[in-house]
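Just one protein chain is left out here, and the rest sit where they should.
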Amino acid sequence: MKIKRIAISTGGGDAPGLNAVIRAVVLAANQRGWECVGIRDGYNGLLMPEQFPQGGLIALNRDRVRGITHLGGTILGTTNRGNPLHYPVLNADGVYEEIDRTDELVERFRAAGLDALIAIGGDGSLEIAYALAQKGLTVIGVPKTIDNDLDKTVATFGFHTAVAFATECTDRLHSTAESHQRVIVVEVMGRYAGWIALDTGVAGSADVILIPEIPYDINKAAEKIKERDRHGRDFSIVVVAEGARPVGGDFIIQGKAIGQAERLGGVGQQVASALQTLTGKEARVVVLGHLLRGGSPTAYDRLISLRFGAAAVRALAEVQSGIMVALDPPNVNYVPLAQVAGRMKQVPLDCDTILTARDLGVSFGD
Amino acid sequence: MKIKRIAISTGGGDAPGLNAVIRAVVLAANQRGWECVGIRDGYNGLLMPEQFPQGGLIALNRDRVRGITHLGGTILGTTNRGNPLHYPVLNADGVYEEIDRTDELVERFRAAGLDALIAIGGDGSLEIAYALAQKGLTVIGVPKTIDNDLDKTVATFGFHTAVAFATECTDRLHSTAESHQRVIVVEVMGRYAGWIALDTGVAGSADVILIPEIPYDINKAAEKIKERDRHGRDFSIVVVAEGARPVGGDFIIQGKAIGQAERLGGVGQQVASALQTLTGKEARVVVLGHLLRGGSPTAYDRLISLRFGAAAVRALAEVQSGIMVALDPPNVNYVPLAQVAGRMKQVPLDCDTILTARDLGVSFGD
Amino acid sequence: MKIKRIAISTGGGDAPGLNAVIRAVVLAANQRGWECVGIRDGYNGLLMPEQFPQGGLIALNRDRVRGITHLGGTILGTTNRGNPLHYPVLNADGVYEEIDRTDELVERFRAAGLDALIAIGGDGSLEIAYALAQKGLTVIGVPKTIDNDLDKTVATFGFHTAVAFATECTDRLHSTAESHQRVIVVEVMGRYAGWIALDTGVAGSADVILIPEIPYDINKAAEKIKERDRHGRDFSIVVVAEGARPVGGDFIIQGKAIGQAERLGGVGQQVASALQTLTGKEARVVVLGHLLRGGSPTAYDRLISLRFGAAAVRALAEVQSGIMVALDPPNVNYVPLAQVAGRMKQVPLDCDTILTARDLGVSFGD
Partner (left out) sequence: MKIKRIAISTGGGDAPGLNAVIRAVVLAANQRGWECVGIRDGYNGLLMPEQFPQGGLIALNRDRVRGITHLGGTILGTTNRGNPLHYPVLNADGVYEEIDRTDELVERFRAAGLDALIAIGGDGSLEIAYALAQKGLTVIGVPKTIDNDLDKTVATFGFHTAVAFATECTDRLHSTAESHQRVIVVEVMGRYAGWIALDTGVAGSADVILIPEIPYDINKAAEKIKERDRHGRDFSIVVVAEGARPVGGDFIIQGKAIGQAERLGGVGQQVASALQTLTGKEARVVVLGHLLRGGSPTAYDRLISLRFGAAAVRALAEVQSGIMVALDPPNVNYVPLAQVAGRMKQVPLDCDTILTARDLGVSFGD
């Protein structure tokens, strides 16, 4: 089939670089004489068009994507709700249940005169993309996650910007920690994988880094801080991924599980409370959270976003489908979606960044 | 008395620019043939010398202050504990009580061969400086607060850096708020005065700004957000000072005080929960907290810090005492400490920044 | 006359903050029920409408100014050509001569149904604004210059952003200067006034600062560098305003005026060549030039731009005319254009920033 009109969707949480991908797709498609449209809010622009007074599809041309490379967010809107594989629908009893609307989506896609889909997203979005490809749609995936936990690509866009900003924040906290002789705990994103925490911790000269891949003993983390104290370094920086977990799933301090009061708040707050108790030093927590998701992409993220977008169009021109563009430096290549969907890339315990951290004297609480 | 040796102390929380003040004082003093020493951790270097194995006083010369202008924190260390007017001492019953150690401090100061003091700090530190001046010490104050709530100076150093970074953070959150159609609440410092929230909110294009000076009705804040929704702006940014309070001191939502569960967390969390309930939109909170206190000072803060430091030394050369250097743009001038100590500078309700915000359509929840 | 429709013009070189002024004017005017239009490219939108296929006036409403606060440049376009007081026109002999088109401008302004003008600009633009006010137009001026050389206002927007970026650049050059034991000369804007060079030099820890207000002896600047060498500081940073001039208007090195070859390039290049000859050290020059004019305004510049824009509209509402809004911290106030037009604000030689620089050991080459 000759391509004349392609669609772009952006799913899941926003990430710096989404707009750069969109711009590259539109310009590269236009050069080949193809039209582009954007589907609003994931796939809701097609599945729930009545929600969009101005239409669920946005025509995307050269003028519409002008000057957006450096803008955070996505001009298409995005959503965490409306996964067509598990679409929430009110049933007769007034209760939400989830149904598979992918067949309907394929039908509506074709009815809209669309020939191919470029699906930009993370784990969940690529699983949908894979399902749609299996149902016959021409689909190219573009990997996006702040957390960098997608398999088969060395990096996803958004991750680099998150690490750069988290490192800047950690730098700022160093001076306060040192002036006040405090422990400062920085909580960053990373529910299942510790990439952000690891890279931020190493680049930001953290003393302790806690990640989901390495269950931690809080006493060992505290020991590192006390050892620093003994050497005249009377402050410490701890970087914690939101998904970090203690060994055995529970805090054990001085032989006792810690009390309820100390466990309020997220993992960062828990770690700070425990370290204050164990070290006798003032501890404070800062939760970076959504600060890591927005903002202008770094030059690096702009570059890989633009390269991903252009490569996705080239893949369509080469009559590819069911693949994801992936970074394999210095190149961008193609990987079957079948090898990606449902895979999680965690930090290997023997990767050289972990070894580097240990060489620098960082404690992982293990 | 001819000055030969002066001391510098930095009190209270750290602020970007402290090191720049110290550098300017040392270089300006050296040019006049004076020696400089720094007192460690507020006045503890004099009051508790036994805590400092390498001595409670640090000799400060040209080499020691080299390259520190742009560093956050303070090379002298600082503390929120050890106010000589209310010094915590264990009494015979093993209970802390507070005693006035200023006479002792004056004595130790003179015993150390010190001729004059440059006291850098906020409200509390300047009150101590004033007390010491009244007891006969030659004292010059230098105003420091992140919050900008000191009277008789147009700006304190540290404030500008805090606003610059809080605005950058607010920019980052805009893209997420917009892409996800959310309300994002940014909580900034400001227990008694709303300067940071006001300037950040205006510079960062917030839709709602809540400050201690204007008790807010959460329903009015919610109304602003709903009005935006009706005009197709389906996201909002709310900037809240940590000291903002509802009218009457309590949340009233739809005729009922909100429940306990919704009040956990700080003011930012409370506001986010209430707005989510009232508007039906997803709301998220980001607490900037300590991020605003550290980091490299902006060029502006470096400049006023250096100007304050040099002016403090010039004041000593002019045989001044009991005064604070103050910014009265384009000049730095002197203000009696008597007019400063114990005064709080709140945002005037008719200042042109408030008028500007209202002209821009910002709601203060009033 | 009751105002219904106002116009905005932006003249001269672009400056960070122009768009923020425009946004504030439009929102503040809309709140009062007034319409706004922008005149394209200075006054050319009125004087040369045929140059603008889509019209010389741009309707400005809430949607048009959305999200522009942080954008550099001006959405109206600007120009250094087309001053209505000295408009270049081809005469019968095919030669350009300058004519006064202000009467015509007033006429066209009224014919377009415009009731008042907010003129944003520097020296030249405010002179035009004053002329138009004298001819009966209702005019409010808003001060803009990167160089900060306008009288009667403590700051103009754009200046702060220029100093912040020039300081960041100077920071970057420090590490190279130090690692390579070099002299690095940073040339910044400032043809008639040295504000940028002075503030950048002090904030950026320069060793030598050369400004138009203080004619320099290059041998004295070289002496400072050699003195540093003798003290083991084998690198130096020199910040030079483009308008800095040697004493007597010429370089004298070792008794001879320097040769032609050494004078190629701008003032920065000349200074670097002379310092290399005089000190025997490698010298390099970096010309910041247009880098200081673009980019996103700092939080500070956004704030004063928004405050200026809103104050200009309030001034119209208060039936003012022939005045400029001005920064008199902490307030914005009004100053008659008659007191501003044609005045240049140079750096006073005894201002406290100069004294500070001298206290820090900076040489001005005097």
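For clarity, chains are labelled A, B and C in written order, and residue numbers in each chain start from 1.
As a working rule, a contact is a pair of C-beta atoms (placed from the backbone, for glycine too) under 8 Å apart; a residue touches a chain by one contact, two chains touch by 3 or more.
None of the values given here were measured: they were computed from a predicted structure.
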item	value
Neighbouring displayed chains - absent chain, whole complex	A, C
Residue among C:Ala112, C:Cys169, C:Val247 or C:Ala317 touching the omitted chain	C:Cys169
Contact residue for the chain not shown (choose from C:Ile225, C:Val286 or C:Ala315)	C:Val286
Hidden partner chain, touching residue among C:Arg5, C:Arg32 or C:His180	C:His180
Residue among A:Arg40, A:Arg108, A:Lys144 or A:His160 that touches the chain left out of view	A:His160
Candidate in contact with the missing chain, chosen from A:Val142, A:Leu306, A:Ile323 or A:Val340	A:Leu306
Touching residues on chain A - with respect to the absent chain	23-24, 27-28, 31, 67, 69-70, 154-155, 160, 163-164, 167-168, 171, 199-200, 202-205, 298-300, 302-303, 306-307, 309-311, 313-314, 327, 329-332, 351-353, 355-356, 359-361
Where the missing chain touches chain C, by residue	13-14, 16, 18, 71-74, 77-80, 165, 169, 171-181, 184, 264, 284, 286-287, 289-291, 293-295
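By definition in this document, only the chains that are shown with their structure count from here on.
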item	value
Arrangement of touching chains [line / ring / star / complete / other]	line
Chain closest to the middle [Cα centroid of all protein chains]	B
Fitted rotation between chain B and its twin chain C in degrees, CA, nearest 5	180
Computed distance of Cα centres, chain B from chain A, in Å	35
Gap in Å, rounded to a whole number, between the CA centres of chain C and chain B	31
Chain centre separation in whole Å, for chain C relative to chain A (CA means)	42
Touching two or more other chains - residue numbers and ranges from chain A	none
